[in-house]
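Of the protein chains in this complex, one is absent; all others appear in place.
Labels for the chains are A, B, C and D, by order of writing; each one numbers its residues from 1.
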Amino acid sequence: MTPPRTDTLEQALAENRFEWWNSVCELGRELKRDKPGLIGVILITSLVLMAVFAPYIAPHDPAAQDLTARLAPPVWYDKGTWDHMLGTDHLGRDVLSRSIHGARVSLWVGAAVVLCAGGFGVVMGLMAGYLGGRTDAFIMRWIDTQVAFPGLLLALIILAVIGPSLTTVVVVLALNGWMVYGRMTRSAVLSIRQSPYVEAAEVVGCRWPRILFRHILPNLTSPLLTLGILEFARIVLAEAALSFLGLGIQPPATSWGLDVAMGKNYMFMAWWLVTIPGCAIAVTVLAINLVASWLRLISDPQEREKQFARHMAKGMRKNMQAEIDKERQPETS
Amino acid sequence: MTGQTLEGRSDLPLVDVRNLSVLFDAGRAGFWGRKRLTVHAVENVSLDIRPGETLGLVGESGSGKSTTGRAILGRVPVSKGHIYFQGKEITHAGKNRVRELSRDMQLVFQDPYASLNPRMKIIDIVAEPLRVHGMVKDTKAAAKEVARLLELVGLPPDAGARYPHAFSGGQRQRVGIARALALKPRFIVADEPVSALDVSIRAQVVNLMQDLQARFGLSYLFIAHDLAVVRHISHRIAIMYAGNIVELAERHLIYDSPVHPYTRALLSAVPVPDPPVQRARKRITCPGEPPNPLNPPSGCRFQSRCPYVTGTCREKAPDLTRRRPGQMAACWNC
Amino acid sequence: MGRFIYRRLIHGLIVILGVTVIVFVVTRMVGDPVQVMLPLESTPEQRAAFEKKLGLDRPIPIQFLEFMGNMARLDFGDSLWQKRPAMDIVFEKLPMTILLTAVGIGFACVLAIPLGIIAALRPGGAVDRVTVFGSLLGLSVPQFWLGLLFIVVFAVQFKILPTSGAGTPSHILLPALTMGLPTLARLVMLVRSSMIDELNRQYVKTSFAKGLPFVRVVGLHALRNAGLPIMTLVGWEVIRSLAGYSVVVETVFAWPGIGLTAIQAIEREDLILIQAIVFTAAVCVVVINIAMDFIYKLIDPRLKLT
Amino acid sequence: MKKKGCLFLAAVWMGIFLTGPGWAQTRQITIALGSEPTTLDPQIREDGGERAVNDNIYDTVLTRTPEGDLIPSLAAQMPELVAPDTWEVTLRSGITFHNGEPLNADAVVYSIQRVIDPDFNSEQISFFSTIKAARTTGDLTLHVITDGPDPILPSRLYWLKVVPPVHSKDPGFAENPVGTGPYRFVTWQRGQHIDLVRNDDYWGDAPQIMAVRYRFIEEPGTRLAGLMAGEFDLITNLLPEFTSHVPKSVNVLGLEHPIVILNANSGITKDPQVRQALNLAVNKMALANGLFEGYAQVAQGQLLSPSFFGYNDQVKAYPYDPDRAKKLIEAAGVKGQTIELIGTSGRWLKDRDLVEAVAGYWEQAGLKVNVRIFEFNEYLNRLFDRKTRADAIFVVSSNELLDADKSFSAYYKSGGVGASNTDATLASLIDAARSETDEQKRESLYHQAVKRAYDQAYFVWLLNIEDIYGLSQRLDWPGRVDARLLVQEMTCQ
Partner (left out) sequence: MNTSPKAPLLEVRDLVVNFYTRGGVVQASRGVSFQVDYGQTLGIVGESGSGKSVAVQAVMGLIFNPGRIEGGDIFFKGRSLLDPAGKKRVRQVRGKEIAMIFQDPMTSLNPVFTIGTQITEVLRHHLGMTKDQARKRAMDLLDMVDINAPEKRLKQYPHEMSGGMRQRVMIAMALACEPQLIIADEPTTALDVTIQAQILELLTDLQQRLNVSVILITHDLGVVAQLCHRVAVMYAGRVVEVGDADQVFAAPVHPYTRGLIRATPRLDMVTERMVSIDGVPPDLISPPKGCAFFPRCDQAGKACLRMQALIALGDDRHVSCWCAAKEVTR
């Protein structure tokens, strides 16, 4: 690192103003190196775009039925048409359009649950970790108790009783999943609280909000981000499973899990009904997982180092080969 | 009320600690968890620090030296005893009082790597005390003040624009000192400030601290486990063992005529970097290990390792008593 | 130790109580089993009589008191749907789910530990990358879809395994595989990462410096230390499966376990059976949790059970 | 040592693979049912799974031909009316239960008393609700006494499975059924299968199939997979789309009628013109041929199949006439108004699809349709709500008695659970028919009721759905109109 060639602190500060851009670039460079991560990021971005602009992208209304064009195969079959590129389902609805709109539900549920559960969990974790004492004991008991609940069973019952809908699915999944964030936040807060730099902040007279938000939270962001993304993947799968069981998203809304459930009855004559939404779920979750594992990698300095070392070693070998080749050339010429 | 003086000196102590005890709850034991465990971290410790003076506090790990330092700063609840600062009692100061006191009392940490928030720039780290006490209003003022502080500790002003990871251990420790100086305190607890540094760097930090003391009339409580470094900076030295002060004396008295057997053992345990001298030194062996703080022995804490142990030692804990001018020790037999 | 057991038991009781109360309240407050149980053409009188028979006409607090009393005696009453003691049904289905879980997770463990270790030996190597990608893929494929895929391929196309149901050992293969695959993926990732962590620890260097053979260092010293997180995950997977996550697999393969029964009971609004199932699941979770704590203690002597 | 272990493992695995679908042997068939019986006591539950099994273990007093005509079974001849409220039944001689108990009048009387005992709390009580008592009049003759004239008692006796008086008191009876039927019970592995074997001492024609195993698969897709994988020989509720994909299929006109109940008391459907228009607007033929791929018949303006008692062959379905529908709507002055259509999803075959399709047709006729699909419980709340009836409720009616009484008292008669009209004339017709023992008079009363309801258009009659069964290549079965799975009528190569 070259020190900035300036005389005063203010100048130096001014010169370093755009430092964050460098770190963004650095991140980009690293992403380029990690092919799976790159693929994941690209996939996720396009999925999000697809979900946001679904009404403009989808060729048909996902709910529009056409009983005369039921179970039409994808375009590459003899009977397939370009009108329904990926075929139609048992009600003659366009599979492609349904899959595009299905992304909306999956991503929306995922994001909503992660935000709700994450928000609540982090607040609880912060309270438990920072306030300590009885608050801590109470929140931890609560978390322990809820973790020991047969979560999915309860979720199924509640959904069945209250009646499944987008909102109830989000609420039930969030109620079922906030404990992870709570536990992680608490343990991170506890360990960061022990760290000398937090003690230093306390010694110079910082009040607790400043310590929490300036010292503790910024150091929590990267583990929380990784956890959130992993949970996102889990939630997408959970939503699909609930919808598959008929206790998640209800028609006429579309959801990949629901489409698999409906297509399952026809899977021996119209494989695309099950396969396409199934693949959509798998690809989405895989992309999220790829991004999560890349994030985990770059947020772990040790792992990052090792990754780099392997990269270097590979590059070195290549360079050596090149040098050997270079040396040989004059001999032959 | 604190007008009385120790050792007949007339100047008022800046910090006065009387019979300090710190006990920690350490969970429970036993099959049914009926037995409560208590760590006897510090027991019956008395010491004072005068304006412009450095008191070296030396002890092995677990001897309670850091706890003593933190108790003075109000960071550890005091179980027994009293602490006075500038004649006022601060033993059980509330949160706001501790915050106020932070302008007068500061802490320098042992680990220069962990004590700086890796996500904050140096300017933010050093300016933080000023900001939270409302002493600077904007970034410009902060930058000016931080530049001054950085110069004070021998760092270039542009260092403020960088993150801690760009600096070496010695430089970081200077940042830590700059942060401690920001509020212009009168008293600094330095908790092993050089233990984590390389030998060739230590002197830089120690000398800096000495210069700052000369310039601003600071008082230090210099905590260390290393008798050799303490010798250079301290005016008086206190030796702690298992939560007690066993000897408290003027510097030269500790090194030239130590009284307590533990002090002597400690001195003889430090090897001298000169082979013929080291070979010739008489070593006082001190077998065994310090007692378990959960269950300290009755009587003198050093009894299990002391070569001169007698029955009295096993029964009653000795008090710190005066041996000669400027030297006190807690021992029945010396 | 005694204090630990005592506290865990109390906590377990709270969990079980909490769960059953929630189920009780939720089902009573919103559902009306009478409507669903009787045929469409039943008369209002028939409905009223049925309601009375179930005791659903009494105030909820009284129903609750009676319910608590019955629960203490492990007697939830007769299932509305099957007309026989609900606990009988649970005890009949639970072993099937336990069997499925055991085979599925057992298979996952048997494969995951060697795979994870091999991947951890050369992080970033070809084997590692394939393993990690495979695991991510395994984590990403929805279970219900995988199950359908297995049925189409192995049962319908190749006709080598039965499509559904239980009975012979071959019936369990596909459901167990479907059940175990996500577990396998998670486990591989965990074994890999904890083994990487452990292999970087100082005691591993010590063990190598002692001249111990590679296999012993990796397979005994490092693995045992990595055992705690691995056991935690395995326990967690077992709990998940018993806590309802087997529903999906059991539905797809018509496996007569507790999950399928739960879904059926929910569909039929069989309050009694639902209560019995959830109660049993809660007990299982609590028991496994306590058992896990003792296993941890066996693996890691540093842990104190307090 | 290690090698031996490997070999052993391999052997175990081979064993697992070989013992897989091992049931497929000669003249032993496997039938996949949608749900497992909850009990094998034939008189407690109203449960399709139980009925499918017990229909082969037990005999009933009367039975039906595959086409639906009542004929004697355990009875030697059709019951005779000896008093307005008394029927005399004479039994065949020489029949014994599988455990050797004799079948006599005592057994039948016992069976009747057992099922109508209020304490026994049978769910089948609705089939026998008119029976007051039964008593033995001879070794093989008995009287059944009803509370007032009951013309459909013979149809009721078609439901009466006769149980052995001694064995049925055994606490294990529900798990070990003993009947007089063509198959004996062998085992019941709960959650897995039930096995029956041929009763070689059967009093009737000897069945061709030696043994039958029942498996229980809820998921239609899984059931289909099993059939395609060759595990099953017969599956129920095959989707119409798959008839060409399975080895064989059988379809019979079934008992299920999807209809839409129209609210004749309030709302825009109060106007008979509108109700007729709603009938005219729907292309029932297209629904039958499109949605059901031809495996459904257009309902002929009544809630009855041709094989049911009371069927009026004079009444035909409202034709598909969208133009007239539009005109009627306009004439009634409700064009562009909103009609609420309530349905549920997943309860009946293609329920949701039908609702959506009907809504589509109505929209074409110039109405706005507010389709509301509820979860079943909520749906039932709406269906049973007597105070505020929705404009239109989709429902599927099923009539196992094959007699107009059951459907009409539930849906046609004012005050019935599914009725949305207050037509006193119609109600009195139905009440009169209920106690009319003269078959012809009774039939004519029903014909009148059908006609009146048709003219008033209290419903939109949609279809009569066919039951489709998927069969393996080796199994032959013509199917039955009453949907009973009688193995004795099947043959297997």
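Please note the rule applied: contacts are C-beta pairs under 8 Å (C-beta built on N, C-alpha and C of every residue); 3 or more make two chains touch, one makes a residue touch a chain.
Keep in mind that this is a model prediction, so the values were computed, not measured.
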| item | value |
| --- | --- |
| Identified contact with the non-displayed chain, of B:223, B:265 or B:313 | B:265 |
| Residue, one of C:207, C:275 or C:289, that touches the chain absent here | C:207 |
| Residue numbers in chain C that touch the chain omitted from display | 201-203, 205-213, 216, 221, 224-225, 227, 299-302 |
| Positions on chain B contacted by the hidden chain, ascending | 60-61, 168, 170-171, 198-204, 206-207, 210, 225-229, 231-232, 252, 255, 265-279, 283, 285-287, 289-290, 305 |
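In this text, only the chains that are shown with their structure count from here on.
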| item | value |
| --- | --- |
| Chain pair, A-B or A-C, that carries the greater number of C-beta contacts | A-C |
| Chain A and chain C, separation of their C-alpha mean positions in angstrom | 25 |
| Gap in Å, rounded to a whole number, between the CA centres of chain D and chain C | 38 |
| Centre distance in Å when chain A and chain D are each reduced to the mean of their C-alpha atoms | 49 |
| Multi-chain contact sites of chain A, meaning residues that touch two or more partners | 264, 267-268 |
| Chain B, residues touching no fewer than two other chains | none |
| Listing of all chain pairs that touch each other, if any do | A-B, A-C, A-D, B-C, C-D |
| Complex contact set, residues of chain A against chain D | 65, 67-68, 70-71, 90-91, 163-164, 246, 250-252, 264-269 |
| Residues on chain C engaged by chain B in the complex (per definition of touch) | 1-4, 6, 306 |
| Chain C residues touching chain A - in the complex, by the definition given at the top | 11-12, 14-15, 18-19, 22-23, 26-27, 29-31, 123-124, 132-133, 136-137, 139-145, 148-149, 152, 156, 200, 240, 242-245, 247-248, 251, 262-263, 266-267, 269, 274, 277-278, 281-282, 284-286, 289 |
